[in-house]
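Take a look at the structure below.
The complex appears here without one of its protein chains, the remainder shown in place.
First chain written, first letter: the chains are A and B, and each begins at residue 1.
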Amino acid sequence: MMGGEDYRDRFEDIDWDDMQRSGLDSLTTQTAGFLASLGVVALLLVYDYVVVANDGPTFTTPFEWDVTQLDWLLVVTLLTVVFFAVYPLYDNPRMSRRYWREFRKNRAAVVSGVFLVGIFGLGLVGPLFIAKPDLNVLAQYQPPVFLSVPESTVGTCVGPVSDGMCHGTWQYPLGTTGQGKGIMKSVIYGMRVSLEVGLITPLIIIIIGTAVGTVAAYSGGIVDELLMRYVDIQLTFPTFFLYLLLLYLYGGTLFLLIVIFGITSWGSTARLVRSEALQRREEEYIQAAQSAGASEFWVIRKHLVPNVSNTVITNASLLIPSLILFEAAFSFLGLGDPTVPSWGQVISAGRSDIDTAWWISTIPGVFLFTTVLALNFVGDALRDALDPRAED
Amino acid sequence: MTEPLLSIRNLKTHFHTDEGTVRAVDGVSLDVDRGETVCVVGESGSGKTVTAESITRLIPEPPGEIVDGTVRFDGEDVTAMSEKQLEALRGGRIGHIFQNPQGALNPVYTVGWQIREAIQLHDKKAKDKEARERAIDLLDRVGIPDATSRIDDYPHEFSGGMKQRIVIAMALASNPDLLIADEPTTALDVTIQMQILRLLNQVQEEFNTGIVMITHDLGVVAEVADRVVVMYAGKVMEEGDVYEIFENPSHPYTRALLECLPGRGEKMSAIGGSLPSTTSPPDGCRFHPRCPYAVGDCEIGEQPPMYAVDDGDHAVSCVHFEPGADPSVVLGEDGSDAVGGARADGGDETGGDAR
């Protein structure tokens, strides 16, 4: 036998009796990073509830930020996305490049992607620097900049008036509502709402749905039966009425909406994941792992979950726009959180003034429309890019 | 001299992909007569299936495209036909049998319904009752026991071998002149494979059909072929009468293919190297990077033309068989064959020289 090179380490030299300690296998960078970040968030949460005065803002520097329940949830969601969606892409540049090559083929999706990054980036950062839009009776019905309306429509024109026409100003670039709220600020806050609805709810749905779906598929038998019958029951469950009930009991909050929909709408995702996982379970690599002695948990986590992720992402890409529309519809009907300026709420606020002040409903409407459209484009392209059949 | 039933000349079918143009079939010529079985044999990636699909233009266009060559069926140029004419041809005068009978049968219809459909698609005048009787007759002929009662069964009620018989019955429904069978027995067990091969032979004698059989299995070739076309990387390496090919295999690739067959009681030798790139194949003979007899001439220019071997129905695309060249480079010093004929005495006895 030859082989004098240094890196050689031969399988037949392993002393397995030396290695029979059981216990946690070494954490991957990914999990370790995630857990560490969660720890930091938990500490901050404790700090917020124990140290900071009840109504006081959590942070005062560099900006004033009173972290709400929803914000905490958003932070955790973003961490999850970073560690379980962004990090794997960074860690595996070959795969990422392949996905990008496929994704790039769809021009509309690339443009949509850039648009969405803008919208959600603004939604994420904007509210930290911009104060909430406030009531101002002196600035009702201001038209957007470069546009003008008859002075009679506007209570007090903030901008220049000429020929009886009130012109928009840079103070309110997108005009104001009948209550004098700046539409620009409202739209930016609305972006935050869409971001929260479109990210947190699907993530809750995905996590529960994937866990239930893969466990049901892999375990089979009675576990499968119990989980799927529960899903059947849940799918007949009127979430809408539950939300209404809680709304009347405790008042509507965005947090409530997100959490209620998150924990009661994962049924169809679980089913989808289960059927995909049932197919994957038959693959020989699953059997290979089993015959190497891998535990049930190992097989599910290392093989089943990664291999159903395409289905999950596809599913999420359909969920996100529909959830955003859902929230808009709720707010439009006045069932949303009255304190949160979501797009649906602004659209609703302007609906009686559509003749005279068309921009109030139209501008957030356009944002809603383009966002949902862009999400659909990106979803389509993602589906194609992740389609394993496209892999050469 | 009459024209052959099917005549393919210099067929080139290419696929335009992101990675470049895949030259799946790159200048293939072959003829099939009535009542004749021609086997196209090759490994995966040799272009044998694309050749078969090009005959009735079943290849997806795009990305596929027949860039050059002619396919003449009974005197008519298939490459110039309209889609409508092609539809009449497929499943009409040309029947197809696929590798996987599971996929060829629709699970929601009874087999009787499917055969009747095949009959009525090409014989619009056939009444339901008449078509049903013909369907029963076809099932009986392909060896489905108790055809009258089984005609109303669904595909899943039949075994794999029985399904393949039904697919053959469907292909025969229109009384085709030519059958194209793409690996018809690969998915079947050996004992069932033998049944199907015999059935095809019997069908051919009865209907005098020409058969193009695509296969990777040289054993199957020896069992059914009249003529053989050996393909490699989109090109024809060797062709000729089945006895000629097996008794006197001449192209180094054919010889290597025979030598790597397992279970002959002789040492198997692998073909080193791997298939050439389909998008930028090597110059000269496609096989030269893996050929033990390659010389400088093999690496330049085009694939060598088909040179006749021994004046028989046997031609080979190899520079060593060019008139004036010395074929013994490939065939060995005494010119006798070292491979194919060695099995003529049968594998039952222990070879005296085998250790």
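Heads up, the rule we're going with is that contacts are C-beta pairs under 8 Å (C-beta built on N, C-alpha and C of every residue); 3 or more make two chains touch, one makes a residue touch a chain.
Convention: contacts and distances are computed from a predicted model.
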Refer to UniProt and select, among "Electron transfer flavoprotein subunit alpha", "homoserine dehydrogenase", "Peptide/nickel transport system ATP-binding protein" or "A-type ATP synthase subunit F", the name of the complex member that is left out.
"Peptide/nickel transport system ATP-binding protein"
Using the touch definition from the top, which of B:219, B:292, B:305 or B:332 touches the missing chain?
B:219
Options B:6, B:104 or B:147, residue touching the unrepresented chain:
B:147
Sole residue of A:84, A:240, A:298 or A:358 that reaches the chain not shown, by the stated touch rule:
A:298
Cross-chain touch to the chain not pictured, restricted to B:256, B:285, B:298 or B:330, is B:256
Quick one: which of B:2, B:82 or B:269 touches the chain that's been left out?
B:269
Using the touch definition from the top, which of A:134, A:283 or A:296 touches the missing chain?
A:283
Where chain B meets the chain that is not shown, the residues are 43-44, 133, 136-137, 140, 145-149, 159-162, 189-195, 197-198, 216-223, 225, 242-243, 246, 256-258, 260-265, 268-271, 274, 340, 343-344, 346-348, 350
Residues in chain A touching the chain absent from view
3, 7-12, 14, 16, 19-22, 25-26, 94-95, 283-285, 287-295, 298, 302-303, 306-307, 388, 391-392
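Everything that follows uses one rule, which is that only the chains that are shown with their structure count from here on.
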With chain centres taken as the means of their Cα atoms, state the distance from chain A to chain B in Å.
54
